[in-house]
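With one protein chain held back, the other chains of the complex are shown just where they sit.
Moving on to chain A:
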Amino acid sequence: MCSSEEDKLVIEMAEGESPDLTQIESDPSVRQVSANGVSMGTTMVEEKLDEGNIQEAESALRDGLSLNFEEARALLGKLEYQRGNVESALRVFDGIDLQAAIQRMQHSLGDKQPSKKSRSRNESTSAVSQHATNLVLDAIYLKAKSLQKLGKLTEAAQECKSVLDAVEKIFSDGIPDVLVENKLQETVSHAVELLPELWKQAGCYSEAMSAYRRALLSQWNLDNDCCARIQKAFAIFLLYSGVEVGPPSLAVQMDGSYVPKNNLEEAILLLMILMRKFYLGKTKLDPSVLEHLTFALSVCSQTSVLAKQLEEVMPGVMHRIDRWKALALSLSGAGQNNSALDLLRKSLHQHEQPDDLMSLLLAAKICSEDVFLASDGVKYAQRAIANSHGSNAHLKGVGLRMLGLCLGKQAKISSSDFERSRLQSEALKSLDSATALERGNSDLIFELGIQYAEHRNLDAALRCAKQYIDATGGSMIRGWRLLALVLSAQQRFSEAEVVTDAALDETSKWDQGPLLRMKAKLKISQSLHKDAIETYRYLLALVQAQRKSYGPLGSAPQVEDDKINEYEVWHGLAKLYSSLSHWKDAEICLGKARMLKEYSAETLHTEGVMHERQGHVNEALSASINALLLEPKYVPCKILIGAVLSKMGSKMLPVARTLLSDALRIEPTNYMAWYHLGMVHKDDGRIADAIDCFQAASMLEESEPVESFSTIR
């Protein structure tokens, strides 16, 4: 606090050199006091103070330096404060009637402002008054600091507040840029910065909040650094204090300007302003500001906004790799996985950080969601596994899990059966070894279940589904769906329905869409068409009600993309009516579906099926071909065209065979494709091949779920 005891304190007035009336040389290391052209040592004064003789010390100063009572007291207080004797400083300050001094000051300064006297005279009196004002304000400020050091925080805050109140009264239009003495400005800035801290330390949070706003919204003529410090402290307070006091008052609001309406908005605004100040070079960069902003924006899921902020970051603020990584996380968090992957590729380049685990894992995860990226994902995952050692050894299981997912995805587009089954079994092996490391990770059990199900290992899939529901306490809809679909693949439809009903019981209305759709399909599988139509009707009503009641801010379903849309319901109904040969009803439903989604391969396919079943071969073909133009890899249409062509004579058989083989390449477990391929082989006289195909078809049909496993997310 105080520089060492032996140090001499020199008190000198702002103007005037000290003449040779002193006992001591002007040596800064020796204690000396000079004022009004006179210097004196502080030894005697200090002795008197130490004895508790404030008045004697005061008169010594008054006599020695020709000071008035208040000036002497203010100097004494400052001396004591600097010596670390805050209690004594308080006693000294208590001797002056600060309030009265403030009032005098207000009068003298207040009178000057509207004065019509000559400008030069006005300015000089103003300078004298300002000097006197500062003397008093500085004393109150030091009183507040002394009280703070004694832990009397509320009193300290009140003293500090009185400094600001006085300044506000004296300068009713804000502190002018020029015209203000440096010392006074310094005291004001100190007080502005100290007040909210004092309230905060005193636990008076709403007072702290107003003090911060007062600091930032009034004209105190603060310098950039001081203003930035207060803005940062306020942002931290808003972000973490958990005290919600309400938005700034209407008085500070301007037409059309943005007014934050809660803590989080105000904090984010301040942090953004601070970031901009750094870029403009107005204040020194403070890396913690970006961290606070990152936390604030990620917690409210606004990582797309964070990405924009990171894009604006100037060179030199962050290392480029850190920036790429943060950007990739932000973009991925905002669902922009492709851009995220581009950045990860840069940061994983061999000249950058090719072994960074977080980047490898995120890249592998993004790749695992896209069949065409899956092979890249495999490489990232393998690198992640290879680098999971030391303090990162615990991430090995995550790498294995990603490897399994990527391999499973890759298997879907592999060109040969051999390759596919190799990839699938590797995927299972990898996921299996992950489970040994990732104990208690229920997501992994689910993923393993899906993998088994797609591999048609239904018993294992069933085990995983049950285990997942147990582990999550039935809290995840996707667990219920997996269980029901696996049961349906085992042709245990009524059990699947029981599971679906149980799931519906555990689900609130707005989340029920996918379950109801599955229920309708289960009814169809049991030839309970009327029930199925009823279920669809209910689903339709739900979807329509949902569309109306969902504002843009409605509650999000458990899985964002899992909303059933009206189109899907109409299309499902059309297919149902078509299977019952209710052509008119089917046509109406299809029309409704078409109104909601004009170009859809699915709708065209249903249309084609309806034509085909009514014997309109050309129409069926043209609808299917149109569908393929929209979606060249749309399997059901390839099968439909193949089936139609196979009935058009032996010349068409090779074309049909090509189409069906193509369909099987894309979807090897499609039993319809196997069946029609078998028919082609039979018609062409390859009976053995035909038998193989029919066998595959019948086996697959017996393990066909009512909905594809890939519809579960």
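Here is the rule we use: a contact is a pair of C-beta atoms (placed from the backbone, for glycine too) under 8 Å apart; a residue touches a chain by one contact, two chains touch by 3 or more; residues count from 1.
The criterion applied here is as follows: contacts and distances are computed from a predicted model.
**Q** For the complex's missing chain, which UniProt name, "Hyccin", "Pescadillo homolog", "Small ribosomal subunit protein uS2m" or "NEDD8-activating enzyme E1 catalytic subunit"?
**A** "Hyccin"
**Q** One chain isn't shown here. Among A:V243, A:A541 or A:M648, which residue touches it?
**A** Of all options in A:V243, A:A541 or A:M648, contact with the hidden chain holds for A:V243.
**Q** Identify the residue among A:V92, A:V398 or A:L458 that touches the chain left out of the display.
**A** Only one listed residue reaches the unshown chain, and that is A:V398.
**Q** Using the touch definition up top, pick the residue from A:K48, A:K161, A:H292 or A:R657 that touches the left-out chain.
**A** Candidates A:K48, A:K161, A:H292 or A:R657; residue touching the omitted chain: A:H292.
**Q** Who touches the missing chain here, A:I268, A:L431, A:L487 or A:L604?
**A** A:I268
**Q** With the full complex in mind, choose from A:L329, A:A461 or A:L539 the residue touching the hidden chain.
**A** A:L329
**Q** Return the single residue from A:L403, A:I477 or A:I641 that touches the missing chain.
**A** A:I477
**Q** Which parts of chain A face the unshown chain closely enough to count as touching?
**A** Residues 1-3, 7-14, 28-29, 31, 71, 74-75, 78-79, 81-82, 131, 134-135, 138, 142, 145, 183, 190, 193-194, 197, 200, 203, 205, 216-217, 226, 229, 231, 236-237, 239-244, 248, 252-262, 264-265, 268-270, 272-273, 276, 288, 291-292, 294-295, 297-303, 305-306, 326, 329-330, 332-333, 340, 357-358, 361-362, 365, 391, 394-395, 397-398, 402, 438-443, 470-477, 505-511, 551-556, 558 of chain A touch the chain that is not shown.
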